[in-house]
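Dumping the structure here so I can ask a few things about it.
With one protein chain held back, the other chains of the complex are shown just where they sit.
All chains are identified by letter, namely A and B, in their written order; residue positions are counted from 1 within each chain.
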Amino acid sequence: MRKDASRDGETLLRVSGLQTWYPIRQGLMRRQTGWVQAVSDVSFEIAPGQTFALVGESGCGKTTVGRSILRLESAQKGEVFFEGRDLLKLDSNSMRAARQHLQIIFQDPMASLDPRMRIRDQIAEGMRSFGIGRNESDRLARVRALLERVQLDPDTLDRYPHEFSGGQRQRICIARALAVEPRLIVCDESVSALDVSIQAQILNLLRDLQEELGLSYLFITHDLSVVRYLAHQVAVMYLGKIVEQGPTERIFDAPAHPYTKALLAAIPSVDPERRGGALAVLGDVPSPSDPPAGCHFHTRCDVVMERCRTQVPPLFELEEGCSRCFLAEPTNPGD
Amino acid sequence: MMGLEAHVFSNAVTVVLLVGAGVLVAVVRRQRLWREAAHQLWDRRKLAIIVVGLYLGVALLDSIAWKGGIPEDVLDVLPNAPLTLIDRIFLGTKEASYSAPFADVEFYGAAPLRQPGSHLLGTDILGRDVFYLALKGARVALLIGGLTSLIAIPLALLFGVGAGYFGGRFDDFVFFLISTLASMPGLLLLIALIMAMGRDTLSVCVALGVTSWVGFCRLSRAETLKLRELDFVSAARALGVPEIRIVIRHILPNLAHLIVITFVLMFSGLVLSEVVLSWLGIGVDGSWGQMIDGARNELSREPVIWWNIAAAGSALFVLILAVNIVGDGIRDVLDPRMQKGSP
Partner (left out) sequence: MSVLLQVKNLRTTFPSASGPMPVVDDISFDLARGEVLALVGESGSGKSMTALSILRLVPKPGKVSSGSVLLAGEDLLRLPVTEMRRVRGARIAMIFQEPMTSLNPVVAVGAQVMEAIQLHDPINKVDARSRARALFAEVGIPDPEARLDAYPHHLSGGLKQRVMIAMALSMRPEILIADEPTTALDVTVQAQILTLLRNLQRERGTAILLITHDLGIVNELADRVAVMYAGRLVEVAERKALLSNPLHPYTQGLLKSIPSRTPAGERLPEIPGVVPSPDQWPTGCRFSTRCPLCFEPCETIQPEEIEDSAGRRVWCHEVERSMDAESSS
């Protein structure tokens, strides 16, 4: 568990009220029949040098949040303040310039690399966009240095992606992101496709880079055990909304939202003495194109109350963080 | 069609094509992926590549033309006509009329030949050496196949990749264009264009090119749509690479294997189409198609005159076969190799 390392208290990234819905078009005339409510009313902050984890299962919208921040998807509402500017309101040229400090590493290392380009060209591509490196040989030297930093042999720079293993490809993607000297990196399920022993290597690398360079990460994942190792703050998402948020330690030791509790209980433990503890939560995740009324989680919640079926709970403040559940509603003084 | 003299134009085109080929080879040698693919292809399909190379060589020899230098006793050409190397090799071999392969006398036993026993494949009705005519057809065939593909493929890429990558109204426009073209009977459109533009080689190439790009356009559009969604394209965007550069540096190279395979397959289809055009009377002069069409009637004579149609047909068959074998080899070498990766 990492102690919150916010140094100067300034915020690097502030997301406020983000909403990204996809239109569903059906029929011959491609008329819009509804919305996939991928992300609704998401707000959070990331300080410099901090790791913020966004956790949830498939369909919760966490990947869409990451892509919306980078404007790889179009958000309808909300603000994304990065380095003092609202990214969603920038024109395309200013956005391109802003991208330098905001990079992303994807889940599938094979699909993230162009199979027809040498890795040296792919790592150097970003440098050319942002004018890093004085000339060709300077850039080449930087590529070599980057490969060493991610623990790859610099002499392999003329090779193609298919000549590397999955873990090595992910290191190449990290080198590519580092090449443009970012301040925040969105890691979208970046270790999910890797074997557990390789995952450990990459996690250590990410942590070392954070300490060395003061990087911030928006770490998007479904794997809570990884979150515990890397993140300072955690937000849990369900069907497009944040349902709980707080410092990592508190989330794991004292989860407030029933969904968080279910997620934590569902992780099979490796402790040979603890077995059969995987509490099953009822049913499957509903589709984000037709979320349940009221609290989105009420159909699967084991402590559901009557009001949950009809009223949408807001985010209630807790001592550390917040929870979108009526159980977290502060009781009136005097009760 | 041009104000230039035909042979100067042809020489210029030959030089341009040679330079282009040289540039292509230089580029391929730089990229290890392509270099290895080329070596593999050579290992697997040596014979077919050599055959195609021979045809290319003949076409090249037939593309260099100059005036003058004709010996005086040769009477059947004008003294100032531009003649190619192939022409000059066979200069003065013209007989009066038909003769069978290696024959001593003309076909109907009428008169002795000027060069008895030396015509490898006999002569045609005008007394021209059939082997010579077959060789001349090579250049035409390669132009029809190659030049047309060079017109059709960039056209298809422009519309297909543009529609697939940028979508929106441009996509709608291209969709409309494709649907319109696909709904028109291709052959009639082709005939109309050739009537309008003329029957010389270049016009026929342009007409064929304009009517053959639709299939590859659809294919490249579909492939571009797939590529666009891949993470490495998003990564390039996230790295601030401008959209046009993404198309050129990321999308097009990943379509390269499709382009090469389409080029090879289109080539055969086009050459065979020209044969049909010749049968309809609008083929290119000097092509194998014309030879075959002209020889049709000869088959009904008694005894049968078979050698000119056999020559043209075999030349055509061998070229198309070789091109298809090489094309198959290219497909094998490019596709699975590039996709292979370790876990």
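Here, a contact is a pair of C-beta atoms (placed from the backbone, for glycine too) under 8 Å apart; a residue touches a chain by one contact, two chains touch by 3 or more.
Remember, it's a predicted structure, so these values are computed and weren't measured experimentally.
Participant: With the full complex in mind, choose from A:Leu140, A:Ala200, A:Val304 or A:Leu318 the residue touching the hidden chain.
Facilitator: Answer from the full complex: A:Ala200 touches the omitted chain.
Participant: Using the definition of touch stated at the top, determine which of A:Ser68, A:Ser129 or A:Gln168 touches the missing chain.
Facilitator: Once the missing chain is taken into account, the touching residue is A:Gln168.
Participant: Out of A:Gln76, A:Ser94 or A:Ser269, point to the residue that touches the absent chain in the complete complex.
Facilitator: A:Ser269
Participant: Touching the absent chain: which residues on chain A qualify?
Facilitator: Residues of chain A in touch with the missing chain: 1-3, 57-58, 165-168, 195-201, 203-204, 207, 222-226, 228-230, 249, 262-263, 265-272, 274-276, 278-281, 283-285.
We adopt the following convention: only the chains that are shown with their structure count from here on.
Participant: Determine the centre-to-centre distance between chain A and chain B, using the mean Cα coordinates as centres, and give it in whole Å.
Facilitator: Here chain A and chain B have centroids separated by 53 Å.
Participant: Which residues of chain A touch chain B in the complex?
Facilitator: 67, 70, 72, 96-97, 99-100, 102-104, 106-108, 110-118, 122, 125-126, 129-130, 158, 160-162, 164-166, 173, 176, 180
Participant: For chain B, which residues count as touching chain A in their complex?
Facilitator: 32-33, 230-232, 234-242, 249-250, 253-254, 256, 338-343
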